[in-house]
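Right, one structure below, let's go through it.
Of the protein chains in this complex, all but one are displayed in their positions.
Here is chain A:
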Amino acid sequence: MEGECRASQARSWGLPAGGAGGDSPGGDAPLPGSISSSSLLQAEVLDLDEDEDDLEVFSKDASLMDMNSFSPLMPTSPLSMINQVKFEDEPDLKDLFITVDEPESHVTTIETFITYRIITKTSRGEFDSSEFEVRRRYQDFLWLKEKLEEAHPTLIIPPLPEKFIVKGMVERFNDDFIETRRKALHKFLNRIADHPTLTFNEDFKIFLTAQASEFSSHKKQGPGLLSRMGQSVRAVALSMRGVKSRPEEFMEMNNFIEIFSQKINLIDKISQRIYKEEREYLDEMKEYGPIHILWSASEEDLADTLKSVASCIDKCCKATEKRMSGFSEALLPVVHEYVLYSEMLMLTEEIGKLEDKVECANNALKADWERWKQNMQNDIKSAFTNMAEENILYYEQCLATWESFLTSQTDLHLEEASEDKL
């Protein structure tokens, strides 16, 4: 539990955070090794940081280094907030890179399942190596999520893609389904990596690095005492009806979540529908062009014009395909992830009675909530901006295609006219 409050600032400047301890008994703090890498980080920050005061706060502030203090100091201080946001905005400072790819089917006598390859590249000292490659299955991701929820009941844990098949799909191992899931799992791990606190979680590290046997033995360890307590704090923190004091901020948050959840679900439905309509539009368009070619076969004078029109239509079809794939890459997964987020946030749990823990929990949650909201706004904005850009590009391509057709027709016309005069 002690780890909780400090956890979110552990990301900054190589403090011996101990990987956001609390989830493993006697969480070990990586020491000498980490300091050297952290000073490296600090050096980088020095270059980019104009405000030297910040540096002082983080390297000299003793209270923040106090692992035993349970003071709710957390990142409510404006300075720390600024630095957090800055850290996330500057990808150059990222020191943990994760990719999820290469889904592979495994068949045993009992079952068939898919594993995904996870490659981690890092410069962090607490990792034994700079590159790792492991294979994990969906169950393992579930395990990780549960561990994170236990360890950080006051934080917003990223959602996992749906466990079961979405209605309408025929088989579990349908290619589209696997690809969608892979992308979502990739997002999941990267979200954790980008989170100031979660990124240092020990289970997370093990998930990324441990080979098969080590990993399965680690998984077998039961939940710690601390995590059981964590559950109830989480319950309190997330329950809108349970907290007796009911600060206004939570009312606001609750209200926001309710409306947001409604809206994001609608947006998800609308987006899926648009994709479906576009798909059907494309299918019809693909038939449209070839008819002109067919027609040109029975014409003489008109043949060239008809063929040109057919080629323009085909080019527009290709542009549509490109736009659609952009839509499905940029918008759909983003919106859907937030649908899952909102489902999670809407969960109301048992009324907790641990009011004395609430104060600390409130602050941690609040900070994380602000961070989440900020991310959400950026993500949604980017997603729609990207979609708009794709559309603009599409219209420009179509425009160019038809304009060049027109030019060719008028050129021909002028040619013919001058031929007639001769």
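As a convention for this text, contacts are C-beta pairs under 8 Å (C-beta built on N, C-alpha and C of every residue); 3 or more make two chains touch, one makes a residue touch a chain; residues count from 1.
Just so it is clear, contacts and distances are computed from a predicted model.
Taken from the listed names "NUBP2 factor", "Sorting nexin-4", "DET1- and DDB1-associated protein 1 domain-containing protein" or "Centromere protein N", the protein name that UniProt assigns to the chain not shown is "Sorting nexin-4". Screening A:L93, A:A212, A:I259 or A:L414 for touch with the missing chain picks out A:I259. When the whole complex is considered, the residue among A:F97, A:F113 or A:F384 that touches the unshown chain is A:F384. From the options A:I119, A:I178 or A:I274, the residue with contact to the unseen chain in the full assembly is A:I274.
Contact between chain A and the unshown chain involves residues 255-256, 259-260, 263, 266-267, 270, 273-274, 277-278, 280-281, 284-285, 287-288, 291-292, 294-295, 298-299, 301-302, 305-306, 309, 312, 316, 377, 381, 384-385, 388-389, 391-392, 395-396, 398-399, 402-403, 405-406, 409.
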